[in-house]
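Encoded as structure tokens, here's the structure I'll be asking about.
The complex is shown incomplete by one protein chain, all other protein chains being positioned as in the whole.
Presenting chain A:
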Amino acid sequence: MDVTLSINGTDHRLDLDPRVTVLDALRHHLGLTGTKKGCDHGQCGACTVLLNGRRVNSCLTLAVMHDGDEITTIESLGSPDALNPLQDAFVRNDGFQCGYCTPGQIMSATAMLQEAEDGWPSYISRSLETDPDLTDEEIAERMSGNLCRCSAYPRIRQAIAEVRDARGMAAE
């Protein structure tokens, strides 16, 4: 069926089987292979994209459900010559080994920083009512939807903390 997907600010008209996921539409129909397929059932976070600014697993949602939604992928964040702050921090802090989970980690971190700025609580936030401090522990908790089989977690957290500090977000 016909669907128009708005990806990184550009409309793409596609004729898709309704069972195609957003992930497969990106990779197989649009050639946007920055978004990775890890587990393909919502456990690893490698396929994380932003849907209207919020992070979701693109393997767990059908492309036809998102006619009119704004989808943002890793391809929109920066370029090899001009990395965005999170990409730059991941490179300088060695926030990866094999790099396969990295696009998902960076998309997830992009949304996570926004969630914290919007005052969303995590499970470990002391209060559901007051704005949380984005401590290193909070970063780890909030990044729990993204697995890294190389276990680069300490460096991933370090890279994100650097961007948190550069944005002047409270860490207490």
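Everything below uses one rule, namely that a contact is a pair of C-beta atoms (placed from the backbone, for glycine too) under 8 Å apart; a residue touches a chain by one contact, two chains touch by 3 or more; residues count from 1.
Basically, contacts and distances are computed from a predicted model.
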item: Undepicted complex member, UniProt protein name, chosen from "Phenylalanine--tRNA ligase alpha subunit", "Electron transfer flavoprotein subunit beta", "Molybdenum transport system permease" or "CO/xanthine dehydrogenase FAD-binding subunit"; value: "CO/xanthine dehydrogenase FAD-binding subunit"
item: Options A:Leu5, A:Leu30 or A:Val56, residue touching the unrepresented chain; value: A:Val56
item: Where the missing chain touches chain A, by residue; value: 1, 17-19, 21, 41-43, 45, 48, 51, 54-57, 59-62, 64-65, 108, 111-112, 115, 119-123, 128-129, 141-142, 144-147
